[in-house]
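All protein chains but one are shown at their positions in the complex.
For chain A:
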Amino acid sequence: MALAATVLLNGLTLAALYFVVASGFSLIFGLMRTVNMAHGALYLVGAYVAYAVFEPLYDRDAWYAWYLAVPVGMAAAGLAGIALQGVLLGWMQGQELRQALVTIGVSIVVADQLLAQFGGTPRQFFAPDALFGTTPLPLVGRYPTFRLVQIAVALGVGIGLWWLLARTKLGLMVRAGVDDRAMLAACGVNVPLVSLAVFGLGAALAGLGGVIGATAQPLAQGVDGRFLLTSLVVVIVGGMGSVPGTAVGAVLVGLAEQVGQALFPTYAVILTFALMVAVLAVRPQGLLGRSA
């Protein structure tokens, strides 16, 4: 019983991390129809740049090292995202295959540059003392505090995105753009500027995921591909471009991974993809997606 509860909680906390990363991916796709294959690279950029700021501060025992790393990671990834959209993707709007190929190219270049800069040694952020250690919970006993923080961050991101999309003028423009870009432009809205803002936001979420993710798991070469793949599975299951869909997808994928690990570790990965196959077979647009 305690084990089942722990596994369930593990699934939810992992889902929280996946949601933070995939929500940015989904947001970008929703407005721009860009399948951003460089999303994993943005995760890496956020995490590595934040690490470069974090490490010297941590060495000096500065209590704020980790708290500072979070906005730095978001800013770094956000700026990288804006540059990506502004310099490369902006002028090939609507050419989806071309954008996908360009972003794959960018992700390879970025990963190799980071390898050259930071080397292959795995890195890891150390959660500040307030977030490290365990918290007693009913049923599961002592549970890693940082994993609970992941849930709090994901809730914050989810509520923030909902507020942004449903309650602000930018959100209004984004939602209008999802339905009809041309009409939105005709109404006098500077769509390229809105695109830049959305891309920057989506990338910043990847950066946030990078710092949170690299605190929970090591940061190393190759995690970009893993998080890109996970993001793809999450949004395919949940529905492309839908924030609630991303949340549902993340929960299902996170639970599938952890339950699989507890029951049949060697074949756990199959469960994730079986989930995706099932959703694609029954509801190709994703659980909460709209049909094209």
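Everything below uses one rule, namely that a contact is a pair of C-beta atoms (placed from the backbone, for glycine too) under 8 Å apart; a residue touches a chain by one contact, two chains touch by 3 or more; residues count from 1.
Note that in this section contacts and distances are computed from a predicted model.
Think of the chain that is not pictured: of "Na(+)-translocating NADH-quinone reductase subunit B", "Rod shape-determining protein MreD", "Leucine-binding protein domain-containing protein" or "siroheme decarboxylase", UniProt labels it "Leucine-binding protein domain-containing protein".
Residue-wise, the contact with the chain that is not shown comes from A:V7, picked out of A:V7, A:A154 or A:V191.
Between the chain not shown and the residues A:G105, A:G119 or A:G156, the one that touches is A:G119.
Within the complete assembly, residues 3, 6-7, 10, 13-14, 115, 119-124, 126-127, 132-134, 142-147, 216-218, 220-223, 226, 257-259, 261-262, 265-266, 268-269 of chain A touch the chain that is not shown.
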